[in-house]
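For this depiction, one protein chain was excluded, whereas all remaining protein chains were kept in their positions.
Up next is chain A:
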Amino acid sequence: MRRRAGALAPYFLVLPGGLWLAIFFVVPMAVMLSVSLQTGNVVDGFTQTFDVGVYADAITTYDTQFIRSLIFGLIATVATILLAYPMAYWIAFHAGRNKSNYLFLVLLPFFVSFVIRTVSWKFLLADDGIVLGNLKDAGLLPADFHVLATSFAVVAGLTYNFFPFMLLPIYVALERVDPRLLEAADDLYANRRGVFGRVVLPLSMPGVFAGFLLTFVPATSDFVNAYVLGGTNTTMIGNIIQTTYLTNADYPLASAVSFILMAVLLVGIFVYARLLGTRDVLELSAR
């Protein structure tokens, strides 16, 4: 009896989380899948028709937004890598005893609500706000210059908001690099670039990989940044889902768009993992 209980213990550990996911993830997914295959409207009600035409509609109608979202998400992710990597590197290798203080400083703004931070950006970047307004008054910028409602504003907002999700995993990966490996590379004739390129970078790739997933997926499906900082030409797929669902109450279409987005992201991540994952990248780095 005791033995039986011991053998089952691992399953008991999984149970609470498993139930949670089943109730709040699997069930809603099934419901959404079912909704996406219904036809009707809010007034008359929806009926299950298994009409897959809605998926084709979704793609042909919103292909621009799909592609834009992927591009914005990709640019923002690459930008966070470029900004976060050097910073994580500096904190991990050169911040000495103040490492945790610097990390805290980086994370401090993120204790403020996501929406509030984005809205405050809107004030900062407003056409006649404190930055642009003053620059225009000083004659440094043309009067019709604007940042809000541009792709730049949206991508910049995404970059800013997902920055810590890139910084932390890279930092953790760099922090785990044994300094003696750097000495060993130095001893084996590697110059500074060689030490970085052949040892530090490959060993920190798992962190970059994790950071990429944590940033790219939510940035691509984000709607707050495009909603607050963007305009009609910067609408992302997240905004489409939101308006279709909440404003137009076209539940089947909204669900279909959601599923397409999920499928695209999953395929993208799978390809990315196969291309950049694990061993092959590390082997290449040694050449």
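The rule is simple: a contact is a pair of C-beta atoms (placed from the backbone, for glycine too) under 8 Å apart; a residue touches a chain by one contact, two chains touch by 3 or more; residues count from 1.
Definition applied: contacts and distances are computed from a predicted model.
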Listed names "ChsH2 C-terminal OB-fold domain-containing protein", "NAD(P)H-dependent oxidoreductase", "ABC transporter" or "Spermidine/putrescine import ATP-binding protein PotA", matching UniProt entry of the absent chain: "Spermidine/putrescine import ATP-binding protein PotA"
Among A:I75, A:V154, A:L174 or A:L203, residue touching the chain not depicted: A:L203
Omitted-chain contact residue, chosen from A:V31, A:L188 or A:A249: A:L188
In chain A, positions touching the absent partner: 178, 180-181, 183-191, 194, 198-199, 202-203, 282-283, 285-287
